[in-house]
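Let me begin by presenting the structure, written as structure tokens, before commenting on it.
Apart from one protein chain that is not included, each protein chain of the complex appears where it belongs.
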Amino acid sequence: MGKIMLSTQDTAIIPREWYNVVPDLPKQLPPPVDRDEKNSSIQLLNQILPKTILKQEFTFQRYTKIPEEVQEIYAQIGRPTPLFRAHGLEKALDYHGKILIKYEGATITGSHKINTAIPQAFYARDEGSTGVVTETGAGQWGTATTVAASLAGITSKIFMVKVSFNQKPLRKEIMELYGGEIVPSPSMETEFGRQLLAKVPEHPGTLGIAISEAVEYALEHDLKYMLGSVFNSVLTHQSVIGLESEKQLEILGEEPDVMIGCVGGGSNFGGFVFPLMKKFKETKIFASTASEVPKFTKGEYKYDYVDTAKTLPSIKMYTLGSDFVPEKIYAGGLRYHGAAPSISMLVNSGRIKSSDVTEDQVIDALKLFARTQGIVAAPESGHAIATAIEYVKANRDSKETILVNVSGHGLLDMSIFQR
Amino acid sequence: MGKIMLSTQDTAIIPREWYNVVPDLPKQLPPPVDRDEKNSSIQLLNQILPKTILKQEFTFQRYTKIPEEVQEIYAQIGRPTPLFRAHGLEKALDYHGKILIKYEGATITGSHKINTAIPQAFYARDEGSTGVVTETGAGQWGTATTVAASLAGITSKIFMVKVSFNQKPLRKEIMELYGGEIVPSPSMETEFGRQLLAKVPEHPGTLGIAISEAVEYALEHDLKYMLGSVFNSVLTHQSVIGLESEKQLEILGEEPDVMIGCVGGGSNFGGFVFPLMKKFKETKIFASTASEVPKFTKGEYKYDYVDTAKTLPSIKMYTLGSDFVPEKIYAGGLRYHGAAPSISMLVNSGRIKSSDVTEDQVIDALKLFARTQGIVAAPESGHAIATAIEYVKANRDSKETILVNVSGHGLLDMSIFQR
Amino acid sequence: MAFLTCQFSRGEILLKPLILYFTADYPSTEILKSFLEAVDPDVVKYVEIGIPESNPLYDGPTIKATHSLALKNYKPNHLAEYTGILGRKGIPAFALSYYEKFNKLGSGYATFLKDAGFSGVIIPDLLTDYSEESDRIIPEIEEIFSFIPFFNPATPDGLINAVSSLTGSWIYYGLQPSTGIDIPFDLEEVSRRILDLLPGREINFGFGIRTTGQIGEILSLGSSGVAIGSLLVQYLNDKDLEGFRKFQESVKEVCASAE
Partner (left out) sequence: MAFLTCQFSRGEILLKPLILYFTADYPSTEILKSFLEAVDPDVVKYVEIGIPESNPLYDGPTIKATHSLALKNYKPNHLAEYTGILGRKGIPAFALSYYEKFNKLGSGYATFLKDAGFSGVIIPDLLTDYSEESDRIIPEIEEIFSFIPFFNPATPDGLINAVSSLTGSWIYYGLQPSTGIDIPFDLEEVSRRILDLLPGREINFGFGIRTTGQIGEILSLGSSGVAIGSLLVQYLNDKDLEGFRKFQESVKEVCASAE
């Protein structure tokens, strides 16, 4: 049998250390800053994040040991994830180079989000917290959080944007099944929520509001708040994607000429690309985003708030403005207005190229991928696949090896095809 | 790191031959028979099944070579699937033996069904068919069929029981995404369907009707019909589950004392248990079924029709009667009235024990499994888990090694928790 | 072709390739007798006579149909007439009978068959549906006359070894689970299995053999003989004695051409 599945799901491939790109960036990473002289949002992080996360966020070790227990849980949740050659897609595109897929949808929660949820929940537990709190929009992050908390033996509370809560009953279901407590946001459980509801009883909620509620709830109840993306510590945890890929490519004897991933906050992209960029210095790198959220092409590279509610610090990034209201695209995870500082820096320097793809391109890409590879990819990941297809069409004779990170499966998001 | 994930997703583990239990059964397998002297249903199989499937069904080689191409596709769809130790579950149950899980939910379509769909579709294509037809109730089998057909580059048409079609729009969605054509049954596309609808325009459909329509459609359009379970050739294809497990156990140095799987038609159970039974002669074996479909405890061991419509042959099996109408349980895949002849024979001889579990036990088991292992198992597989939990509770001090086949994930069936 | 021999000697015995199957009293006693008279002892080794049955479960549709008609004509005392004709040609006759009769009559039924002139009996459903009885009944039958084991590709290895060791007779190996239906199979694979399991035994193949070409192929693979059943029904239905004779001739030719 040919080498079609380039991965060996051998736990020896699971990295023992996370990789942090910051010491290897060409320039210094602009740190998170406070905008408000009275209430330091960085100080706030201090109160709501596990100490270990804060350390990882602000002190930049190139390598950080992954706790043994987290390594074991990584194995349990499906790491290493497969890296395989997409023969079916190559054939359908009549491409004579290679298309390799790293597939994070093979984790038990169906996306890369679990890679950072696990250490965050375990650190919280280790530091004596009885539970974690976070917000979720589309639901992927909330799902990962509930699983991680249950595996750590602590509680989880998820503020879910009310409109999603109502539209996606299955997401609520799965999070509850995983032992989480799900609250539609705005809720009556926080001061912030109560005030909002007093003014607008039927408020549909936003991610910004949900963040504010989660942070307030964490503060009030002495729980830890979980970071879903954007932050450097999250990208560091996600480096398992790229580190595994590196070993898998080595086993296979392949070197990527092109690397492609999708960018919401940037965590799957950074986690995938950074460890590989260190080794494969000449690769072309594409960050795929939604045309409806053209952060790199229409956004500005500047300090901006992480969240709409301006509760969390400002960071220097490509941003469409923290009050940017994206179109209601199906790829909920790509609606974020900004992108992680490290990725933004490299897009700004030109090292990373960006590619906006349309909803139609994505749907076509998802269909083609499903029919040729048998995988229903997440709508977010569909962007990376669409960018890869576009690249192949424009470079048909290049015979390059294209490595694509498919960040999740789309089994719980199939309603997007009902149009 | 400890050996928590006992699998290596090393394609070397994918078997090169399927195993057929028949030559190793203690008694001779009663063959499928015709009941109708005029219309031979066995002759019918001859017209609608690929020749290679018929060969495998009726000539009993112990080992059959898996075509190279099928081996490659097996790798692509996620084989070998993981075999891991369920530390979390063990801890929650305070069990001091080992619980090992073979997890078929890790395939791209989320269940073992793909293991047989692939060879059936590829044989059909090899024999010049342009497409395949089958029926589906809950949707797992239809989904596997559409993927397999797309990967083989042929069409697929699925007759889906109308009531499921209406209740499970996502199932229709995913099958279409995979390139299948989905028709609610009864339909106007067959004589059988048209006659039914003329009499009962609002007919909700049954699996029996869908089978009849699929068979008629295959005959009329010179397409191949795909067998979802029950038949011996299907169990043979499913032997990849047990054969992989055998190698994985060897790598781990483990020997199962108890093996547990769920039984609908018996394909995941037989595929899992038979290859292992050959090596581990002393293991206790439990077939888990739904209390609502107590085929082994309340059924009779006799010749009965495979399908309600009596289109396919009669086989000797435990059966509740081919016209048995099961309660509307959520585990759609376990509603079948009978079970594969080989399994039935061994239940009859006492080699395989059976265990009926209730809906409540299953829901509790699924919740516990989700929270301790992070996996949302399929409702069908929840039966196997529930039986394992029951066994552990009754044999707390045995320290036995219990190997459970979890046949699928339940991500597309979560509506069952909405009660 | 490795070896093909229609008449060959094993030790002292000259073996012939063909085994014919007829259902007793089908289509009528007289017609069947005329066919038995036409049996050619130069190519026919044994004749099987099926005892009519209301539910011949493991027969295919063609043979099944003969049973329901034969039941109407069947008289036990006809059997001796059939075996008599064959005996005069020096061809041993074997009865094919479902287990139900043994169940009712015990080994007395075997004595009856022996007295009717049969050299032995084949019980097609014994191993499938009554295998727990086989340890008891086979030795009882063997005290009286030959028990002919009937195996098919679905018979487990263990059972083949156990049952064949209870008898020294020839073995009937069905190529398919049911006769008269074209289920595709890999002749070489299926044959090799039984020959490997029981080296040195006389094994005759049957079920689903349709053409003289197939007969040649089966023999070339090492089988001792070939049983033909459904293929004869058309001749019987048409009272086509001439066709039947030609068929026997053609089998001889297949053998001759290959020798």
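Note that the chains take the letters A, B and C in the order they are written out, and that residue 1 is the start of every chain.
The criterion applied here is as follows: a contact is a pair of C-beta atoms (placed from the backbone, for glycine too) under 8 Å apart; a residue touches a chain by one contact, two chains touch by 3 or more.
Worth saying up front: this structure is predicted, and the values here are computed from it rather than measured.
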item: Interface partners of the hidden chain - shown chains only, full complex considered; value: A
item: Touch criterion as defined above, residue of A:27, A:199, A:281 or A:328 at the omitted chain; value: A:27
item: Given A:16, A:51 or A:399, the one touching the chain that is not displayed; value: A:51
item: Hidden partner interface residues of chain A, rising order; value: 22-34, 37, 40, 42-43, 46, 51, 54-55, 57-61, 303, 316
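Convention: only the chains that are shown with their structure count from here on.
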item: Pairwise touch network: line, ring, star, complete, or other; value: line
item: Intercentroid distance (Cα basis), chain C paired with chain A, Å; value: 71
item: Mean-CA-position distance for chain B and chain A (Å); value: 35
item: Interface hub residues of chain B, defined as touching at least two other chains; value: none
